[in-house]
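First comes the structure, then the notes that go with it.
Every protein chain but one is kept in place in this view of the complex.
Take a look at chain A:
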Amino acid sequence: MEKQDYDGPILEIDKLSISFFTRLREIPAVMDFSATVMPGEALGLVGESGCGKSTVALGVMQDLGVNGRIVGGSIKFKGRDLNTMSQDELRDIRGSEIAMIYQEPMASLNPAMKIGKQLAEVPMIHEGVSEDEAMKRALEVVTDVKLPDPQRILKSYPHQLSGGQQQRIVIAMALMSKPSLLILDEPTTALDVTVEAAVVELVKDLGKKYGTSMLFISHNLGLVLETCDRICVMYSGEAVERGSIEDVFDKMQHPYTQALFRSIPLPGADKNARPLVAIPGNFPLPHERPQGCNFGPRCDYFEEGRCDADMSIPMEIIEGHDRHQSRCLKFKEIDWNAPIEVGEQKEKAAAGDVVLKMDNLKKYYEVAANALFGGGDKKVVKANETLSFEARESETLAIVGESGCGKSTFAKVLMGLETATDGQIILDNRSIGDTPIEDRDTKTVADVQMVFQNPFDTLNPSMTVGRQIIRALEIFGVGDSDADRKDRMLKLLDLVKLPRAFADRMPRQLSGGQKQRVGIARAFAGDARIVVADEPVSALDVSVQAAVTDLLMEIQREHKTTLLFISHDLSIVRYLSDRVMVMYLGHVVELGTTDQVFAPPYHPYTEALLSAVPIADTSVEKKHIVLEGDIPSAMNPPSGCPFQTRCRWKDKVAGGLCEKEVPAVRMMADGHQIKCHLSDDALAEMDQVIKIAAE
């Protein structure tokens, strides 16, 4: 198909409404949504899960499935209405003019087809070019997405590539036909932070190079800030605010946008002095939306009789800004510059005695090549290598690292699900590293508990909430009778601020945040003293994250719990932890107080990690560091320093020492240690990665 030249807006969505029809009712997923994407422009679509942002993307693709219908409005692509096109016309446009990139790279690639062939298919179908020509184009694009050894990549199958490489291939495939519009639906959510940073960088560069317009869907405000020119904030099926990045980030005109920014940990937030402000209440279900303003019931500026009047609230243009609109009746009256009402300030609890001590902990796995009869070659995977640290009472120790860094293995050894290969774990002067969980006494087991990552997986789906908590009480030997335990269970629900009626509910009737609260209640059933929180909020929506984090902090203050907070999100780590431990491929590369770790001198990996984390604040300037390549596999770690394959400081160390020897731990300042070969001078040269521009 010939591509027409067109210089108007690439995509014009006007008052779009999309509904899904079920047997019971019509469920409006998107209502009165308008947006315009100009050539070469990137529009970010931000909102919590269920707000309809992916539905908009599918609507543009005209791929809403059997139940979905566009019930109003129009979607114009280069001036042509997509709603009235026939299936044949749509097929021509999809993949050639509009391309889409999905969240799960592995699910977007055909596992039974070689990469080269999959890529070549696109121009062969849409432009009818010969296979040779198409393969040539594929090679070109694979080189463009900066994959090493493109020839080899073209001949491999998807499963032979890492997640980051797969996502690059998906991007390459989308770019094969030089589309005018690229739709990215959470393209980096499944990737590690440093890999994400590289992919985002790539998308940005390619967008410029090919002049492609982009519709970037994400829940991460920081990511949108880095990639987009304009932003549209969605809430419960409606766009509530849209405008340029600067306007929306700095001069927001809708209470939801404001609440969203107040609930994410930006630099400067502090758990004691300036706690996050969680958005009260829950996201309304599509068929239970309130009258009037959808955000009304959770809004600080809610005015009865006006915000809940039975009328739809129009998008209004804000004077003096560049195409800035807000869906709020009161935006002119609200004083947007009023300082945040500082919530109650809390005293920082003083760290007490050392409760937990790791001493040269090592965990190796032996992986046999042949499972059936044993024997054969055995490989040793070093999941944890000489781990040493201490954790004190009522202290939060954050463990930071990407996938494969050994943080989960460490948690397993601490919990007793695995035993240590070498070294010791000392809990209250008793060594528990060699004691599997069956041999630990009830007190020890109840003392060390865990909060899990995935809220949809943390509760047994076929047992009531109350029953699950009571079971934990039973097993920890709390309470004398069933009535006693029931009483305790209700008190635990109070502790995590859930209504007592939830005791009889099944987990599927709870939202993600509520489930996570039950998980916390269960962990504290036996008055746990050490709680390992394995990314407890990363799977939750932004507005819920703050509430769950605060809850954890509050319980910690009350119970003097030691919290081991495993995370890859440095923003939240900076917000809530007292000390930070950075891990890479089983090694602790840096350990120190939060201030020490977040300020130079850094370990080169920490430096890159800090630079990779997107921060949703326009006043923050970040040093730009993009790591090459992927995280090496723990099965086959690099020689010498684990980080040497991706380190940008490597050439500053003489004699290739990095490739030969694992560096020793060096004490930098009191309690601050770094595992690196760099000289003191080189380390002192490092700049601050995150700078907050002077106000």
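Assume a contact is a pair of C-beta atoms (placed from the backbone, for glycine too) under 8 Å apart; a residue touches a chain by one contact, two chains touch by 3 or more; residues count from 1.
By definition in this document, contacts and distances are computed from a predicted model.
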Protein name (UniProt record) of the chain left out of view, among "3-isopropylmalate dehydratase large subunit", "RNA polymerase sigma-B factor", "1,2-phenylacetyl-CoA epoxidase subunit B" or "Peptide/nickel transport system permease protein" | "Peptide/nickel transport system permease protein"
Cross-chain touch to the chain not pictured, restricted to A:L329, A:M450, A:V588 or A:M686, is A:M450
Per the touch definition above, residue among A:A350, A:V367, A:V380 or A:I475 touching the missing chain = A:I475
Chain A residues touching the chain left out here are 19, 21, 25-26, 69, 71, 87, 371-372, 415-417, 437-438, 440, 442, 445-446, 448-450, 452-454, 457-463, 472, 474-477, 508, 519, 522, 526
